[in-house]
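Omission of a single protein chain aside, the complex is shown with its protein chains in their original locations.
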C-alpha cells in the first residue's frame, strides 16, 4: 500500500493488473455474517445446504465483493475518487476453500461533466482457482485532469 | 430471519420496508479492514484524516454496502434469487458513530427473458441519523412466476 | 428482526417457535475463547482432547447458550423485559461441525407480584443435527398486562 | 490457567475467590452481536438508545454472563464437571466503559444422587466499577468424592 | 491470571514452567492477517502454497510469537517489567492444526545497571505436538531487588 499520483491522462484503456490469490475460509464467512447480521442458512447451516442444489455453504455476495475490492486496493491515488459500482453480478457461487484473485482492466476513459475531471471505468473480474469467473463489476472513478481542456 | 415464499406476482411496485438502525463503530471499520485487507489511511489513520477535507476516519464503501444489504436480509424467499446490483453510489461519507438504516422499495417488476421468471428491482437507500441519504443501489432479483405466462 | 407489541395476554401456554439451524464452527469457538478469555484445553487443544473420553474439542457452554438465545431473538417486544434464566443445563457436548437449532415453548404464564405485569416462562431447547437435545433452560420474562386486574 | 485437582471434600462453604477487572468495550458488544446474531437496537443503535429510559447502548445479557464465567475459569479441575446454572438474573444494565469483576463463593456442598459425587454450588456475583451488583447466578458442579461413603 | 509479587531474588536459574497446549487454527491465521494487514500468500493462499516447498499455509511468525508470549502470561508481577526480547528465531513452520505449547526457563539473573534492579532472562521455547522446537526467544525483564546491594 503506497501513494501514487495518477491523473486522468495516466489511465489507458486496456491496462490491467491482477491481484494475488486468497483462499475464502469458513472464518471469512462467519466473520462476515457477524459483521452484516446475515445469518442466512445458505452461509451458516451446513446440514441444510446439503439438501440444496448447491450442496454446501456459499460465501455471501457482499463478502466476495468486499474481498475483491480490497484486493484491488493497492495504491492510494490522491487525484481520483470512487463514485461507485455498476453491473455487479454474482456469476458462480464461491465455496469454503475456494481461492479467488481479482483482475482490473481499464475499459473506459472519457471527459466527465464535472469540470476538470475524467471518468474512468475499471472492469473488475474475480476468478476462482479453476480460472472460472465468479463475479464481475464496473468500478467508476473520477480522476483529475492534468491539463484542463477548454470546453468552449 | 424466517422463510417466506414470495412469487413474482407477490412483488408490487411501490411496496417498501425499512430496517431498524445500526451505529457504525470504530470496531466495524477495524474488522472490515481486517476482512478485506484495505488498510487505507482514510479508514485507519486518524491523524492523517485530520489533515484531509473530510476531517475524520470514514467507513469503507464496501462496509456500508455490506451492512446495508445485511439489514435488508430479513426473510428467505425460496422462490427468488439475487442476480446482483446496479448503480451502487456512495453519496456521503459515513463516519464512526453515525447510525444508518436502510429502506428498500420495489421500483420495477417485469417478465424476464429466463422463462418462468420475473425480474424485480429493489431500490435500496441508506440514510444516516440526520436522514441524509448516504448510499443507494438497485438490487436485481429474479422471482419465479406463480402462473407461467405463455410467450407465444 | 422487527418490533412486535405483545402483552401478557398474548402469550399462550403451549405456543412454540423454532429457529433455523446454524453450524457451530471452529471459528465460533476461537472467537468465543477470545471474547471470554476461556482458553481451556477442552476447547482449544485438539491433541489433548484426543486423549479424553469426549475425543475432540467441544464448544464452550456459554457459546451454545449465547448462540441459542441469539437464535430466539427475532422480534423486539416493547411490552416485555427479560429477568433472567433458570435451570440452564448442558446435556450433551456440541462439537465443531454440529448444527444446532432452538425451540422455544411457552410453559408458564401467571400474574406477577410486580403490579400490572405477568410472568412468562419460555422453555428453551437446543437440538443438534441428530435432533438430540444438547441444552435446555427456562427464560423468565415479565410482560405488561393489557388490562390491569385489580388485586383487591 | 493451570490444572488443579480438587475433590468434593476440598470445597468448603464460604470459600470465595475474586477475579481481576475487565472493561466492557464497544468492541465486545459488536463482537457479541456478531457471534450471536442479536443486533437488537438496545445494543447496536446509539441514536435509538438515547430515546429510551436507559439512555445508551447496553451489553447483551449473554455477553456479561459469558465474560463473567470466563473470568472464573482460572483452574482446570479434572475431578469435577459443570452441570449448568440456576437463578441467572440480570440486575442492572452494563454500559460501554463499565468495568466488571466476578466473585465466586461456595454456598452449597452436599452428597449427590450420582454415586461417588458431591454437588457443589458456586454463587457467582458480577459487580461493576461502583461495586454495584449487576448479575448473579448459581453454578452447579459435581465433584468426585475422595472417599466413597457407603450409602447403606 | 493472578497477581504474584516476585522480586529479583525470587528468580532462580534453571526454574522453568510449561504452558498447556493450544491448537493453531485457520481462524487464528485469518484473524492475525486481519490484525496486521499481512495477507501474504504464504498464509492466505492455499492453492499457491501447494506449489511451494512447504506445501500448505503457514502461520505468521508474529502470530506464533504473540500466542506463545500470551501462553506465558499467567501471573502479574508488580515487581518486574518487560524490556523486550532477544534472539527471536523461527525454527520450523507452524501449520494449521498444529498444537503448540511454550516452556519458559530462567537462564540468567544478574544485577542491572539500573540501581535496585536485577536483569532476568527467560528463555522461551515453543514446541509443536511432535515436541519439535518451532520458535525460541529470550525475554528480558527487570525485577526489583528485595535488598538493595550497595554498589560501593
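Just a few scattered comments:
Labels A, B, C, D and E are assigned to the chains in the order they are written; within every chain, residues are numbered from 1.
Here is the rule we go by: a residue touches a chain if its C-beta (ideal position, glycine included) is under 8 Å from a C-beta of that chain, and two chains touch if they have at least 3 such contacts.
All values derive from a computational prediction rather than experimental measurement.
The missing chain, though absent from the display, is touched by one residue of E:56, E:89 or E:146; that residue is E:89. Contact with the undisplayed chain is limited, among C:20, C:33 or C:120, to C:33.
On the side of chain B, the interface with the absent chain consists of residues 26-27, 30-31, 34, 37, 39, 41, 44-48, 57, using the contact rule stated above.
The chain not displayed touches chain D at residues 1, 20-23, 25-28, 31, 97, 99, 129.
In the full complex, the hidden chain is touched by chain E at residues 1, 22, 28, 31-32, 35-41, 60-63, 65-67, 69-71, 73, 76, 82-90, 137.
In this section, only the chains that are shown with their structure count from here on.
A comparison of the A-B and C-E interfaces places the larger number of contacting C-beta pairs at A-B. Centre-to-centre, using mean CA coordinates, chain C is 16 Å away from chain D. Among the residues of chain D, those touching two or more other chains are numbered 1, 31, 34-35, 37, 39, 41.
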